[in-house]
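Before anything else, here's the structure in question.
Removed: one protein chain of the complex. Kept in place: all other protein chains.
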Amino acid sequence: MSRPIRLGMVGGGAGAMIGNVHRIAARLDGRFDLVAGALSSDPERAATSARDAGIARSYADYAQMARDEAARADGIEAVSVCTPNHLHFPVAQAFLAQGIHVICDKPMTATLDQARQLADAARASDALFILTHNYSAYPQIRQARAMIARGDLGNLRLVQVEYAQDWLAEDSDSKQAAWRTDPARAGAGGAIGDIGTHAFQLARFVTGQRPEMLAADLTSFVPGRALDDNAHILLRYSSGARGMMWASQVAPGRENGLRLRVYGDKGGLEWQHDTPETLQYTPFGQPAQILRRAGPGSLSEGSRVPSGHPEGYLEGFANLYSEAADAIRSGTMPDTLPGIEDGLEGLHFIDACIRSSKADAGWVRVMP
Amino acid sequence: MSRPIRLGMVGGGAGAMIGNVHRIAARLDGRFDLVAGALSSDPERAATSARDAGIARSYADYAQMARDEAARADGIEAVSVCTPNHLHFPVAQAFLAQGIHVICDKPMTATLDQARQLADAARASDALFILTHNYSAYPQIRQARAMIARGDLGNLRLVQVEYAQDWLAEDSDSKQAAWRTDPARAGAGGAIGDIGTHAFQLARFVTGQRPEMLAADLTSFVPGRALDDNAHILLRYSSGARGMMWASQVAPGRENGLRLRVYGDKGGLEWQHDTPETLQYTPFGQPAQILRRAGPGSLSEGSRVPSGHPEGYLEGFANLYSEAADAIRSGTMPDTLPGIEDGLEGLHFIDACIRSSKADAGWVRVMP
Amino acid sequence: MSRPIRLGMVGGGAGAMIGNVHRIAARLDGRFDLVAGALSSDPERAATSARDAGIARSYADYAQMARDEAARADGIEAVSVCTPNHLHFPVAQAFLAQGIHVICDKPMTATLDQARQLADAARASDALFILTHNYSAYPQIRQARAMIARGDLGNLRLVQVEYAQDWLAEDSDSKQAAWRTDPARAGAGGAIGDIGTHAFQLARFVTGQRPEMLAADLTSFVPGRALDDNAHILLRYSSGARGMMWASQVAPGRENGLRLRVYGDKGGLEWQHDTPETLQYTPFGQPAQILRRAGPGSLSEGSRVPSGHPEGYLEGFANLYSEAADAIRSGTMPDTLPGIEDGLEGLHFIDACIRSSKADAGWVRVMP
Partner (left out) sequence: MSRPIRLGMVGGGAGAMIGNVHRIAARLDGRFDLVAGALSSDPERAATSARDAGIARSYADYAQMARDEAARADGIEAVSVCTPNHLHFPVAQAFLAQGIHVICDKPMTATLDQARQLADAARASDALFILTHNYSAYPQIRQARAMIARGDLGNLRLVQVEYAQDWLAEDSDSKQAAWRTDPARAGAGGAIGDIGTHAFQLARFVTGQRPEMLAADLTSFVPGRALDDNAHILLRYSSGARGMMWASQVAPGRENGLRLRVYGDKGGLEWQHDTPETLQYTPFGQPAQILRRAGPGSLSEGSRVPSGHPEGYLEGFANLYSEAADAIRSGTMPDTLPGIEDGLEGLHFIDACIRSSKADAGWVRVMP
């Protein structure tokens, strides 16, 4: 194992769920040392949060952090961006400009225009841009992708993907809920931005196909909510495949219910997030097979623990960080690691949903 | 238990799956005696099939059967119609005209126009018309309906229903497949007629609401197939609820995958056909509950066997037949028993799907 | 389909659960006509119960029924014995003596001595004796038996069987509970007789092996209960295989939790009663397979409905009745149909459990 990568973090102060997830994911396989952070724009809160997280150098201003760290011999080599969505763009831009690798939460930016600008910035930078679509790093999702790529399902016909939660079923003033339902901080998408982009990327990643057209029926069920909290979407692929997507944050009993089902003319695959280590494979006319992480039939290479020792969300997230570490050390993005183009597609997806919704769920091109 | 009802059957000869299902369902609770049949239009096949099924009087012509049985003192009191779809209309009409109760398989007719005519005939007849939407007779579906009716879910927001199979994933020349993929015998709907009508009725039955608008993306994946084998449908209700429906006969690994999930502002309910005796109830903010047929919390009255002694498809079908027997004996249709209006709605649903599909999945009214 | 067999019934009057099960099972496939019964020893209750069940000839005395029916040209050909356990022996003996086939509920008799006498009577009679160990008639149990017989698991090592319920977790005065906890009517075994015999027979049936030795720790948890309500049993086979059996009627939440798991040196099989149509097959070092009734890989021949149309307890019971009809018509017991030797083994099993329990759970021979 090579020397750990010096990592910084922007956002993720006290009370932020996803900041701690990034820190654990960075730490889990020992590939990163978190040494600097701008965890809050309030200097005192930033300092307290940094101390609590064991971070040596605390900043209150991410721009200054980018400049100062770039100037240090022992400055950070990469930064994790865990702010609310509207800050992803300026923060990522600031660090890319200094040649510091960026590991950014999704959706990539608050607007499609920002996404385009950031894509330009990333293409122009020597630094890597990595987007934490963590669900695509589950081993059985990688397995599904590999099986489809080698033709186990034949020609794909159907892509059914859903991501349903219940935590916004009622009006909430939690810190988590507040910014996610505020267009100024979340961007134009509510459920479609927060979880729809995950569902979109997951289906895209596993099938290797991007839908050409979509028709989106967006709803805000909770009175007074400015952004969508439910989305019903039809998908059409240029290959002839069709799909459906459901993204919801108002489905009581669904905790974090991401599910993907793909069917081709030779077989089907089903995966759901509450049993992430199980992939059901149904070759047409043969018994269904249960494919387990690190179990018989597994196409993946290594694993931390044998099958039957459950891995979950944090390990999936850590897979992404470990792959990011490999990419940073090698200077090359593997095609399994989500990056700037995936982020751009995600914003196109959000934009297309909104365009379709305004046209009464009419068909629109995902990437015009 | 009162004297068994004398029953006839049209269709359901050798090789027909659903005819045997109707016979078992009629027999299971001992409420019917099957005494006459026109199981085939070929006299010899009709006679052989009748003999194999232990039916005393065999006819080759359903019209003659209707006349002759009506004329007998010991003639049939009710008839089960198990033919391919295109014959439902003339057969049902013939028996209704003789005052013989009709128990008819779905979809009710091959065309909307026939459905309207049959509805007129049924309204004019003293005889009852019962439609075998058997899935709505599962005890845990009845439980779901009762819970929603008493407000356990609050105001409904989301209706997610799907019915996926795989048996038409490839071109097939089985007897079952042949007529279901032939517009002349199946009617205008393929998957939407054969299983979509079940999904539509199930959601309608459980929620008590009929969608006002739908947008349907129909596909025929198998080359050369004249009818849809997959349907992706968006639903809008006048109450403000929204829904999605997926009906497919080309999803490898899905055997008979009917699933219904309903969410309101106070809770959710989930049911799936492969575990028909389990209903998952998720009151918002409380632990999920597993409600089992005849188990604690059950709202239904009687049962054949205690919870934990699995009942399934045939018992569900038999529930419908037993309820039909009660209705016939009492002369009154209970509101849980699907009838002529449900059949008419089903044909409106098929028609709406086709109208929408022709308009590139644009929104159409379900019942204009 | 040949002419239905004329069937009689002893026991199974109003309030008896299992009598109705036998009636449905006999009726489901149309192989029997239930024409005579002694459903109660009280003449009025017998008559009322018979009328409710649509039975033409009612008797209050089973002995008279045996004599009278044997004397009639249209007398019953077979009789179902659904009484409490202590009457199985005299009733079965009375009908066997008249050459009438007996279909008897389990355990076969109340005592081992009765079982031995009945076995002698059955061997001496031309009539068949069939024991309704219904669980062994589930198609996926038959599948498991066939797979083990052809060597799919290799040499068997482990047999883990359990049957857990909760309905006797508290003292109960229901009719069902009353006789099952009364040694005078249930016999010497409580849980081991009522459900342990099922578990024993199921494991025996599937593996083809009978344990040579057992050690049984029997308990009566509910204060004042005279019979065991829980049994923990170790098993040893002459082949070298070992096993465990758990039978309980005091496990809250277990409805009717029969489960069988068998492991050999080449693979394993798992089945549980709440999903009776699924058999999990785990060949060592290969992905687990889900084998479904009538699905790919199925070794069974016919089926009433396709896979995905759930069959359950009543269909399993009806499988036994249909096989009994075949046996009665052909005069030959197939080796899949439980009979007198199985009943005798069951009583030996009960006896062995009690002997072992008296010896502080010491090892005893199952059949000395």
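By written order: A, B and C. Residues from 1 in each chain.
Just so it is clear, a contact is a pair of C-beta atoms (placed from the backbone, for glycine too) under 8 Å apart; a residue touches a chain by one contact, two chains touch by 3 or more.
The model shown is predicted, which means the values in this text are computed figures rather than measured ones.
**Q** So there's a chain missing from this view; which of the remaining chains does it actually touch?
**A** The chain that is not shown is in contact with A, B, C.
**Q** Just to verify: which one of B:15, B:151 or B:297 makes contact with the chain not shown?
**A** B:297
**Q** Which one, C:205, C:263 or C:317, makes contact with the chain that was left out?
**A** Result: among the candidates, C:263 touches the missing chain.
**Q** For the chain left out of this view, which of C:65, C:227 or C:288 touches it?
**A** If we include the chain that is not displayed, C:288 is the one touching it.
**Q** Out of C:63, C:146, C:177 or C:244, which touches the unshown chain?
**A** Once the missing chain is taken into account, the touching residue is C:244.
**Q** Residue by residue, what part of chain A touches the chain that was omitted?
**A** Missing-chain contacts on chain A: residues 1, 4, 17, 20-21, 23-24, 27-30, 52-54, 165, 167, 254-257, 273-276, 292, 295, 304-315.
**Q** Going by the touch rule given at the top, which residues of chain B touch the chain that is not shown?
**A** 281, 285-292, 295-297
**Q** Touching the absent chain: which residues on chain C qualify?
**A** Against the left-out chain, chain C lists 153, 157-158, 160, 166, 169-170, 215, 217, 219, 221, 230, 232, 234, 236, 240, 242-244, 246, 248, 250-254, 261, 263-268, 270, 280, 282-284, 288, 360-363.
Criterion: only the chains that are shown with their structure count from here on.
**Q** From the centre of chain B, which chain's CA centre is farthest?
**A** So the farthest one, by centre of C-alpha atoms, is A.
**Q** How would you label the chain B and chain C contact, same or different, if same means the shared numbers make up over half of all numbers there?
**A** Same, since most residue numbers here occur in both copies.
**Q** What whole-Å value do you get for the distance between chain A and chain C if each is reduced to the mean of its CA atoms?
**A** Each chain's C-alpha centroid was found; their separation is 55 Å.
**Q** What is the distance in Å between the mean C-alpha positions of chain A and chain B?
**A** 42
**Q** Please work out the Cα centroid separation of chain B and chain C, and write it as a whole number of Å.
**A** 35
**Q** At which residue positions does chain C touch at least two other chains?
**A** 292, 295
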